[in-house]
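A short worksheet on the structure shown next.
For this view, one protein chain was removed and the others were kept in their places.
Take a look at chain A:
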Amino acid sequence: MHVIHMGHDVFKANDKVAEKNRKNLDKHGVFSVNVMGAIGSGKTTLIEEAVRHLKDKYRTAVIAGDVIAEMDASRFRKLGVPTTPVNTGKECHLDAKLVEKALGEVDLDNTDLLIIENVGNLICPVDFKLGEHLRVVVVSVTEGDDIILKHPMIFKTSELAVINKVDIAHAVDVDAEKMRDDIHSLNPDIPVILTSKHDWESLETWIGFIELGIGRTQEARKK
C-alpha cells in the first residue's frame, strides 16, 4: 500500500472557474450581483424591483438559480429582461461552473448589469464564489431574529446585507434593529439595509447600492 500526495483543494477548483467568470464579466464591462438568502426571504421580489427600476437605464439581465422549476425565471421574463434559468437539480447552491455555463447564454456585449439569484439557502452558497462583483445576503424578519447568529459565515463573507419585510417585524415579534446589530457583531464593516416592498424609499436605497456598483464598473471601463 502506498500513499499518493494530492493537495487538491476542492473549493479552490471552484474559485479558479469563478476567477475566469469574473474576467469574462470585466472584459465586457458587466457589473454582477450574487443575491443569496433563504427561501421566502424576498430575493425574487427585491430583484424584480431593481430590474423594474434599472432596466431602462442599464441593459439588465438575470440568471435565476433554482433547484427545479422556472417560477422565478418567468417572473423576470415578464419584466422584459433576458433571463437564463439554471436548475441545479439536487444542489442547494449555484457554483462557478454552473454560472460559467449560464454566462454562455447571456449576451454579455449588450449587458451592463447581471443579477444572479442564488438557490434559497444560507449555508451552501457561502463556500462557492461565482465570480460576482457584489455578494448580497437577504434575510427577512419572518425567519426570526436568531437567524443571523445561526448562519454566521454568510454574513461574515458578504459585502451587503439586506433585512427584508421590516414592515411586518412587529407582527412576527422580531426586532429588526437587533438583527442589524447581530450582523455588525459578525461583520462590523458590512453595510446593512432595512427594506420592505411597501416602502419605496427603502427599495431606493437597495437599488442605489446596485447603481453605485454599475457606476464604478463603467468608470473603470472608461479609464
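By definition in this document, contacts are C-beta pairs under 8 Å (C-beta built on N, C-alpha and C of every residue); 3 or more make two chains touch, one makes a residue touch a chain; residues count from 1.
What we mean here is this: contacts and distances are computed from a predicted model.
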Exercise. Which name from "ABC transporter permease", "Probable glycine cleavage system H protein", "Hydrogenase maturation factor HypA" or "2-oxoglutarate synthase subunit KorA" does UniProt give the chain that's left off?
Worked result: "Hydrogenase maturation factor HypA"
For this session: Decide which residue listed in A:Glu70, A:Glu100 or A:Asp127 touches the omitted chain of the complex.
Result: A:Asp127
For this session: Can you work out which residue in A:Asp173, A:Asp189 or A:Glu219 touches the chain that's missing from view?
Result: A:Asp189
Exercise. Which parts of chain A are in contact with the chain that was left out?
Worked result: 1-13, 90-93, 95, 123-124, 126-127, 149, 152-153, 156, 186-189
